[in-house]
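Notes follow the structure.
All protein chains of the complex are present and in place, except for one that has been dropped.
Moving on to chain A:
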Amino acid sequence: MAALTDAGIVGADRSPTPIGSVRHRRGAAARLRRNPRLYAGALILAIICVGAIGAPLLTHYSPTGQELVNRLRPPAWNDRGSWAHVLGTDTFGRDVFSRLLFGARYSLLVACGAVIGSGIIGVVLGAIAGYAGGWAETIIMRAVDAQQALSAILLALMVAALFGNSLLNLLLVLAVTGWSTYTRILFGVVRSIRGQEYVSAAICLGARPTDIVVHHVLPNIISPVIVISTLQVGRMLLLEAGLSFLGLGVPEPLPAWGTMLSDGYRNIFTASYLTTIPGIAITITVFGVNLLGDGLRRALDPHVRGTA
């Protein structure tokens, strides 16, 4: 019963409510109660973004400024730590808190850029393969197979060897390794939508192929795209860390979380905070993205809207 009333209220929320309607809008509190994931995820990501954007205001240390007398200072809560460097310093005496804040800029930029880039390529190709079929399908899906057979690390090594190690190249490598995931899944989704009776019904009403793609295919693929994207953001953050570990990630001395993680690895037994702190930052970000994605999916997908 609760689900039924909920469905009615959500339905009313989206529509321009006519005068005299028994349905009425509810406040933000009621919406939040129905979809706490969305808001929790958005809050976590908002905090991280504020930290990244407002980094110069939140710390007076430069992320690359070295203070060699203060090398490997532990965080403030440690006996030997001081409040001057809240999260301690690394092997070059650089302030970890400052690097964490500035690093968020690069890590988020790389991860989001790669997800958006690979998403656009992957969705377009997947939709073409699924909708058009025939030779387009053959070419695209065999390319997916080829892509999936290549390791991202090897591809990155090759790009780094050919073009050098830069932020743009890193973005390109990550985008190129990510698109096939979208294409493979969307191919199946679009193919199944195409066979649906409501597509035949739309054709019977005189809809053009573009109308069908825009009105029927796109709304149906939003939720898989969101789900894949949230998973991909986490994957990209970790891949960036992995590539940085091999010296192929965000080039030094730019602070990115993956770079920090791999730098700290050398001192993992004496200064474990150097790896745990960026690690925790990555974990929280991935968690936030997943919450947001789940919340968005529930908010956008009418199949689950009633029960969200």
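Keep in mind that, in the parts below, a contact is a pair of C-beta atoms (placed from the backbone, for glycine too) under 8 Å apart; a residue touches a chain by one contact, two chains touch by 3 or more; residues count from 1.
Everything that follows uses one rule, which is that contacts and distances are computed from a predicted model.
K.L.:
Since a chain is absent, check the UniProt entry for it and pick the matching name: "Heme exporter protein B", "ABC transporter ATP-binding protein", "NADH-quinone oxidoreductase subunit J" or "Beta-ketoacyl synthase-like N-terminal domain-containing protein".
P.N.:
"ABC transporter ATP-binding protein"
K.L.:
Using the touch definition from the top, which of A:T138, A:S151 or A:Q196 touches the missing chain?
P.N.:
A:Q196
K.L.:
From the listed residues A:A207, A:L231, A:L254 or A:A299, report the one that touches the chain absent from this view.
P.N.:
Checking each option in A:A207, A:L231, A:L254 or A:A299, the one touching the absent chain turns out to be A:A207.
K.L.:
Would you write out the residues of chain A that touch the absent chain, in ascending order?
P.N.:
Residues 7, 11-12, 14-15, 18, 21, 23, 196-198, 200-208, 211, 215-216, 219-220, 301-303, 305-306 of chain A touch the chain absent from view.
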